[in-house]
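Other chains dropped; remaining ones untouched in position.
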Amino acid sequence: MSDTTATTGGRAREALRERFSDIVSQLAAAGALIVVFIVLSFASPVFLTADNLFNIGSQTAVTAVIAVGMTMVIITAGIDLSVGSVSALAGVLGVMLITGAGLPVPLAILGGILVGAGAGLVNGLLVSMAGLNPFIATLGMLTVARGLVYIFTNAQAVFGAPDSFRLLGQGVIGPIPIPIIIILVVAVAGYIVLSRTRLGRYAYAMGSNLEAARLSGIPIRRYLTSVYVISGALAGLGGMIAMSRVNSGQPNFGIGLELDVIAAAVIGGASLFGGQGTVLGTLIGAFLIALIRNGAVLLDINTFYQQVIIGVVIWLAVIWDQYRRRRLAAASE
Amino acid sequence: MLAVDDVDLDIMPGEVHVMAGENGAGKSTLMKLLSQVERPSRGEVEISGERVEFHGPGHAQHLGVAMVYQEFALAPHLSVAENLYLGREPGRGGFVNRRAEREDARGLLERVGLQVSPDRLVRGLTVAEQQRVEIAKALAIDAKVLILDEPTATLAEREIEGLFGVIRDLTSHGIAVLYISHRLDEIFHIGDRVTVMRDGKVVDTLPVSELNEDKLVRLMVGREVENLYPKPEIEIGDVLLRVSGISRGEKLKDCSFEVRAGEILGFAGLVGAGRTELARAVFGADRKDSGTVELEGKKLKIKKPSDAIDAGLGYLTEDRKGDGLALQLGVDQNITLANLPARFGFINLGEERRTARRRKEELNIRTPSVRRKVQVLSGGNQQKVIVARWLETRAKVLFFDEPARGIDVGAKAEMFGLIGELAKEGNGMVLISSYLPELLNMCDRILVMHEGEVAGVIERKEFSEERIIALATGAKEAA
Amino acid sequence: GAQVRDSGGGNQGGGTGGGKKGPIRLAVVPKAVGFDFWEQVRIGAQCAAKKSKGDVSIQWDGVTAETDVNGQVNLLQNFITQGVDGLVYAATDAKVLNQVTKQALDQGLTVVNIDSGTDPQPKKVPVVATDNVAAAERATQLMAKKLGKQGGKVAFIPFQPGTATNDTRAKGFKNVMKKNPQLKLVAEQSSQSDYNTALRVTNDILTAHPDLNAIYAANEPGVLGAAEAVRQAGKAGKITIVGWDTAPDEIKGVKQGVITALVAQNPFRMGYDGVNLAVKGLRGGGNLKNVDTGAALITKDNVNNKEIKALLKPSCDNPPTKTPKG
């Protein structure tokens, strides 16, 4: 009998560990983050200055904000390749709303977000209604949105936004840059949505077993669509931040951005097969990438070597993650 | 953790050695150790005297250990033939001889009496059909030891007889068969010796001759289970659900039936008769060409499952993994999936946990924590989780499609008890099963299907296996 | 047996190297679409087409990235097969595109290079371009002069190493840097032709080198990013920024004194003269001469001159057909 209890005791411990293993991948990424952080603190005297850290924060805002939306999409076993183009489209149109239509800045920002949401809606409908593979649906949007932004701008940057527009991407509240505050707000909101709301729960359920979700009465189409709308809207917000940082509408912005964003989510433990992923993990992933980039410039590492290093570090971070998971699985027996 | 703890087990050539035990007792895990799917932390396996090193499943097969897994191990995108010889394709130099493969496949399918073309994609087969493909796949390996993990969970009487034929044939050739089942009658029917497991340990190993059902149950559950099919006395109310004229392509032809308050209606029929299809059509899981569904006299417009659920219907599917569970989600999250305790879109996590804990106790779901991923639960306990989900919806009419699949006697009794309770509360229950005793004991009426049609409905006082079989096989005299 | 495919005949009514009557169809191909500079080229080209007598139509198309050499080769080949009368294009890779020019000439097309020529440059094919190296040297010398004898720390923001434009502008810069040992190159980080990236790397460079004295940026996003970063660091005017191109905000930067000098090419004129030369070749034939479209160095002092203004705001009514030295 005693060993039976021992066994059940073991299982209880294991149950704990399992919950744990959900966050462990994030911890692993976090581990990598911390290592890189320490290395850089020693490698560069200026790295640990408030200025630089705030800089990194602001620079990461765009990726991080968009990555939160991407995480939701990935959790549903989907993917959104269009975030780069959509952020450009939304950002540029947002700026045009100010310079062209003369809208007040806050409304224009809202407008930009809505444009993004609109693109997301198209993605969502293509996936949930037309039954397109998310990869194809959003790949199409990637080229369509880019084409549109060129058509609207004739490929010319849009200038002439008032300095008040700079606030979003360059402003500070007290000592804290507004972009960092935005990251926090979006992250907290994303965390709540994923862990506390129907939408979040259904996202996990749909990603884990779509048919089971459907048979459990979840209105698949509505919720699947909403997820892409959110991703689009956040891409729009990200675009507005990016444009605000340069106080102009840049039609060429965000080419290839999707890869960074997806990498952030996956490094953070999201599974492209759905059902797995967390906001915290994604943030860590985003900052890991940003940190490497920042360090590379501070140390004036040759651009070419930077690419090699970034790739290798991403590998190492995730390998470490895997290793930690294995160790944990092993320990749990 | 220790799913299996210090187990000694020896199997004689030519014997059918039954493994019995509650859900989560460790049967499957033990078998997985034998077939080298999982690595034992301690201990060793000997086959005909020689110690066996761990080298993974391929090695086990090579040594003559074949296993039919409780959770199917088939590649849905591959054809039946391709699955049968997966990993052992005929042909040389890296090339596959597809003709030979297809021919051999036909032979195997014959042996398990499965009438599907070897070119069918496994994806398109019913669970029952897949089960038999699994068995055929194991036969493809000429094994010294054949392990069958709940092979009959999804089979109907007829097919089970066929399977037993196969097993006897094997044992007569000196092949040892390890047989896991929760069906007592089978155990006595086919078994030579029985090993009972509980909490990862062997309780005892006895020859069948020294056992009777009660004794076996006591060994498994560790307590008395007085009545397997506790059917309460209920006076039937008036019609709750009226389904009329449902048709769907070839699968369903003008099916009508009604369920009364407090009634348990059974669906009987051979595999492929369309029981599942009928339930799915009513529930809105599949589109229907025609037909109407009335609940408490008012006509329902059911386009998708959510409509059905809102209206007060529930459907527990027959394919646990395929369309039942969200494996990466926790037990609690799976239980509340169809009826999330939420306000303004926000989930009440506390209530969710309480609900889950309550159901865990009620159904005695073996898991240390309700937050554990369903993925790692034993087959039977996974089944209980889905049952819990549908109990949560508090539906007025509940369809249970093969609900007893792979759950142990104790649990079975508990669950049929529950079905009884629900009926008592004035709900209508529909019980789809390929295991007649369940239907005969639990149901007030049994609807028998044949080739997508309702062959007939039998009242409880007129119940008899013969009549049901007759209707199910479409024999004329029954009509 | 296998042999290299001679640029397989079958070309519908190509040019004849002169004496062409009737309508003319020209393909005008930039290094890449989607950049202010090449939009100016397009406007110039269309202006020329509109003005030139006889029916001259142009077909404007390009790859989306200067780095896509194969893409440009395919594109030009498609135009040749399609049977346009002439090609007016900017070579993304001098040596590679030389083949395509040959192929075009073999088929009797008239070819004109704008912005960047090929290597070797066939005699029949004129180049309408700025001398990038020379212009880069002028800009860098001005930077050196600003920093004076004591010199200082300099950062370089290239945009796409390996492309002709980027490398010629880098070459001129580095020539002058060599001649001025008092100038120290402390950072070289690419902007990948993206304003935000330029801003990011300049941010970080300023963090790493608080005592930075000057920045040389090789194209519009680089200049804008550098200027923006300097502004944000509160060092406007304290750091010498010289660079390329003339986007509105760059000009604004010059006026505000954030940017010291800009190299202004004359993209409008490249398109304009390029098309005119092609038409001349097709109509009259004869040998066509290269055109140096020149480059103006725009500073706070000359930014308001009217010829500079004309250069910055090209219109088809009074095309800036010559470039002030600035």
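Here the chain labels run A, B and C in written order, and each chain numbers its own residues starting at 1.
The definition used in the following text is that a residue touches a chain if its C-beta (ideal position, glycine included) is under 8 Å from a C-beta of that chain, and two chains touch if they have at least 3 such contacts.
Small disclaimer: the values here were computed from a predicted structure and weren't measured.
> Each chain type is displayed a single time; count how many copies of it the full structure file holds and write the result as a formula.
Copy numbers over the entire complex come out as A x2, B x1, C x1.
Going forward, only the chains that are shown with their structure count from here on.
> How would one label the connectivity among the chains shown: line, ring, star, complete, or other?
Here the contact pattern is a line, an open path with two ends.
> Report the inter-chain centroid distance for chain A and chain C in whole angstrom, where each centroid is the mean of the CA atoms.
36
> Using CA atom averages as chain centres, what separation in Å is found between chain A and chain B?
Averaging C-alpha atoms per chain gives centres 42 Å apart.
> Taking each residue of chain C in turn, which ones touch at least two of the other chains?
Where chain C is concerned, no single residue meets two or more other chains.
> Would you give the residues of chain A that are in contact with at least 2 other chains, written as numbers and ranges?
none
> Under the stated contact criterion, what part of chain C meets chain A in this complex?
Residue list for chain C touching chain A: 33-36, 38-39, 161, 186-190, 193-196, 199-201, 203-205, 207-208, 210, 220-221, 224-225, 228, 232, 247-249, 252.
> Quick check on the complex: what are the chain A residues that touch chain C?
That would be residues 44, 46, 49, 51-52, 55, 59, 62, 150, 154-157, 159-160, 170, 242, 245-248, 250-253, 255, 293-294, 297-300, 302-303 of chain A.
> Inside the complex, what are the residues of chain B that reach chain A?
1-2, 5, 41, 199-201, 283, 285, 304-306, 308-310, 315, 317, 322-329, 333, 337-338, 340, 342, 345-347, 349, 367-369, 371-373, 376, 389
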